[in-house]
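Here the complex is missing a single protein chain, while all its other protein chains stay put.
The block that comes next holds subunit A.
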Amino acid sequence: MPEAPTDHRHDGDRPGGRPAPRGGEITYVAKNMRLDLRLIAEMVPPGATVLDIGCGDGTLLAHLSAEKGADARGIEIDMAQATQAVAAGLAVIQGDADHDLAFYPDGAFDYVVLSRTLQAVERPREVLRQMLRIGRHAIVSFPNFGHWLLRWQLLSKGRMPVTETWHREWYETPNIHPCTIRDFFDLCRLEGYEVVRWLAVDDRGLKAPWTRSPRLANLFGEQALFLLRRGRR
């Protein structure tokens, strides 16, 4: 399958994961920060405790620490990136979402962030459970496999889609669990997670205006971003 950049993890040639949005369509939270990271940063209130899973070189952590006075920590699977983050004075450990979350105590963080990594973990459902166990909120971003271009390519060519976002062949991709926006809504319902906010962005980096229709967002949204809260049951 072609690939969506899994956070920063397997995408050495494109450290930002995706090209910078063209034009000045969106409000810049921070220069040179990946779009979804900027949107995530907007969701985190000042002074929060944050765990960023798949934090890469720590761009988001550095921003949250400096701009929001957050107590921000990270986990990164890639040793070179983890070392770079630590060398920048950030509290980052080398580890991975599937194996290291279990060791954190309940409610240790206000926000647990997983950006563009969910589709690449071994057990996404378990990772989400852990996120909402150790954090009061979870912020999850993922590339939407329901985007119209992917659907069209599969329909017209009968082959796994290859796009800018999903660019690695099916036999090489680390993205073993792709899902659509509607799939993700279903999982949240199944697990009893409250969707506090959600949004989709198109391939130009614009916030998609389809927040009232998950079906439209699922067709035109290239990336999805969810803010979840543990359910009350």
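The working rule: a contact is a pair of C-beta atoms (placed from the backbone, for glycine too) under 8 Å apart; a residue touches a chain by one contact, two chains touch by 3 or more; residues count from 1.
Operating definition for what follows: contacts and distances are computed from a predicted model.
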Among "Homoserine O-acetyltransferase", "ABC-2 type transport system ATP-binding protein", "ABC transporter permease" or "Sodium:pantothenate symporter", UniProt-listed name of the chain not shown: "Homoserine O-acetyltransferase"
Given the contact definition stated above, which residue among A:Asp100, A:Glu126 or A:Glu191 touches the chain not shown here? A:Asp100
Since one chain isn't shown, list which residues of subunit A touch it in the complete complex. 71, 73, 79, 82-83, 86-95, 100, 103-105, 108
